[in-house]
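And then chain A:
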Amino acid sequence: MAHNAVGPAAIDLTVGPNPFFWPAAGVRDFYERMSAAPVARVVIGEWVCSKRLPFWQGEIPLAIDRLRQAGKDVALTTLALITLKRERRLTADLMDMGLPVEVNDLSALRLVPEGASFWVGPMVNVYNEGTLRWLAGRGARRICLPPELPLASVAVLAEAGRAEGVAVEVWGHGRVPLAISGRCYHARLHDRAKDSCQFVCGEDADGRDVDTLDGQRFLTVNGVQTLSQTTASALRWLGPLANAGVGSLRLSPHSGDFAAVCTEYAEALAGRRTAGEAEGTLRALLPGHRLSDGFLAGGAGAAWSG
Partner candidate 1 sequence: MTAMPRLPRALALAARPLPLTPLSLALTALTRRLTARHPGILRRLGPHARARVLMDVTDAPVLLLLHPEEGRMTAHRRSRPPAHDARITGLLAAFLAMLHGAADGDALFFSGDLAIEGDTGAVLALRNALDDAELDLSAELAAIGGCPAAPLVRFAGLAERLTGYRLRRVAEEGRAW
Partner candidate 2 sequence: MVMELVCPAGTPAALRAAVEAGAHAVYCGFADETNARNFPGLNFSREEMAEGIAHAHVRGVKVLVAINTFPRAGDEAIWHRAVADASHAGADALILADPGLLAHAADRHPGQRLHLSVQAAAANPDAINLYAEAFGVRRVVLPRVLTVEEIAAINREIDVETEVFVFGGLCVMAEGRCSLSSYATGQSPNMNGVCSPASHVAYSGEAGETVARLGGFTIHRTPKGQPAPYPTLCKGCFTSGEQTGHIFEDPVSLDATRVIPALARAGVSALKIEGRQRSRAYVAEVVRNFRAAVEAVAAGRPLPEAALLGLTEGQAATTGAYAKTWR
């Protein structure tokens, strides 16, 4: 069970659900690689927009089989914003798949069968011990904290999690999910409404960048989701996070050699690379990415401590 892994110096890696709209073949290739990557678990499913799901849902059972054969824990994510009837049915169906569900919209909690345990994703507002305990009481076994939380809050929550048998996970790598909306910004950029979007978000493998009028790189739109344009990285915080009792780092998928990214974090966590070495490799692997870790530092999320 997950909480056996909780405790200092026992941080493992969790691959979060893919936020982007990739072709089915790309999805297959990605999870094929993840099955060989040094990660403990993978959360899979459509997280952002239910309209995308028909295009790649056929890949999900194949990926689950592949990942489980490779010894990974697998959970299914709910959507981050559930409004339509169809989306509620979709969420209810997730509960019957025989896998843990990662709740990313609190409404899904009501659909979790009595007595079943579940995971909680970063889109659920777990800011304090009271909420963590309430969720634990309803069956939460893992909680990935909201990415905007500073280290001080993470430490208090990891401690509370230990007392409740809940593994606490922190946003470790990837563009940060900053907002979710009823409106599709990708469609809006193409002068289309959400209902006639023609799936334009599929044109941008890592979302579409938004810069300021002064050319400052700023945000990334991904359909109804808004992400940071920086790639958040907890690389420089591995020691404090381990001391705080954090159980896992969440790595959020992007294009490029993501398996190599996972390897860098695993090596750094195992102490076989210094954070500085891993950062150097990461920068070489990800040209064009800029790193940030301001949220953990308690400041503006876009900032980088290095």
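Candidates were picked such that all candidates are chains of the complex that A comes from, given by their letters.
Worth a mention:
Assume contacts are C-beta pairs under 8 Å (C-beta built on N, C-alpha and C of every residue); 3 or more make two chains touch, one makes a residue touch a chain; residues count from 1.
Keep in mind it's a predicted model, so treat the numbers as computed, not measured.
Among the candidates 1 or 2, the one that touches chain A within this complex is 2. Of all residues in chain A, only 80-83, 85, 87-88, 91, 105-111, 123, 125, 127-135, 146-149, 152-153, 156-157, 160, 176, 178-185, 187-189, 193-195, 208-216, 218-219, 221, 226, 228, 294-295, 298-302 touch candidate 2 in the complex they form.
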